[in-house]
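What follows is one structure encoded as structure tokens, with my remarks underneath.
Missing here is one protein chain; the remaining ones are kept as they sit in the complex.
Take a look at subunit A:
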Amino acid sequence: MAALLTRVKSKLFIVAHRRTWGLLDGEYASVFRGRSLDYDDLREYIPGDEIRDIDWKATARHGAPLVKRYVATRKQTVLLLVDTGRSMAAMAPSGEPKKDIAIQIAGMLGYLAVRHGDLVGLISGDGESTRMLEPAAGEANLERLLRVIDRASTLEAPPSRFSAQLHYLAEHVRRRMLIVAVTDDGGLGSDDDPLLRRLHAQHEVLWVVVADADPTRFDPRADASEVTDGSALPGAVRGGERLQAAYQQALAGRREATDQRLRRLGIARARVGGTSEVVGSMFALLERQRRRAR
């Protein structure tokens, strides 16, 4: 099996130009790393850096913006909280399995963390079981996490129930971590709000939704079925402009409801429909999180 992290990285560097990558790096640094008071050195400003990190005196001397870098006081821990139930093996709008997108998200954020020397851990599971891989450093560890996600989310896996993973997190993790929750539109349970509020207060939660493929947009000749119960969605029934419009409306309604709840909880969220969207979405997510943090 090709190394999943290699795939993530190649995708990252193909999709994102070096500049964007630098931006992401900066975003990550400002979001996850925080600042300590121990000044380290100066480096050139990259868009995305905190304005207040700019060393104006040094900039004036140098002629180009320079930012101060600080020595981190402690290692951060990024905890990937990934839904690996059956519904994550379903199809995304891009035509890829949703888990591929989840892996891309987890891999990218994990890689950023690894590059900064942070620890990356994983809580993953489905409606029946949840497991945790303790945070550790290094690319090998990240690769291991990604493989766990890849192996776990299959069409034969138990159905998803993301509340279980949230509860597991609440029960098993005491230390403050940066939580990246990766699930789908069904992930946010209707009575999870208090739990999420608590988790967000204790940790820092980022909510990433992997979108589902639109059943009304597929070739009606293709055989489609719901992964949870295997019930067929006959092609003759799926299409039609009226149904498409109604579906879009219902989808927008559901998304709006989720967004509203997360907004009220103060949790930054992103929605991803394909691996090629991951870089942009993550950038926007980190940007939003940075704004919110202040």
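Structure notes:
Going forward, a residue touches a chain if its C-beta (ideal position, glycine included) is under 8 Å from a C-beta of that chain, and two chains touch if they have at least 3 such contacts; residues count from 1.
Convention: contacts and distances are computed from a predicted model.
The UniProt record for the undisplayed chain lists the protein name "VWA domain-containing protein", from the options "Heme-binding protein A", "SufE family protein", "ABC transporter permease" or "VWA domain-containing protein".
Considering the full assembly, A:235 is the residue among A:22, A:235 or A:280 that touches the omitted chain. For the chain left out of this panel, the touching residue among A:189, A:220 or A:280 is A:220.
Residues of subunit A in touch with the missing chain: 86-91, 98, 155, 160, 184-186, 212-213, 215-216, 218, 220-228, 230-238, 240, 242-243, 246-247, 250-251, 254.
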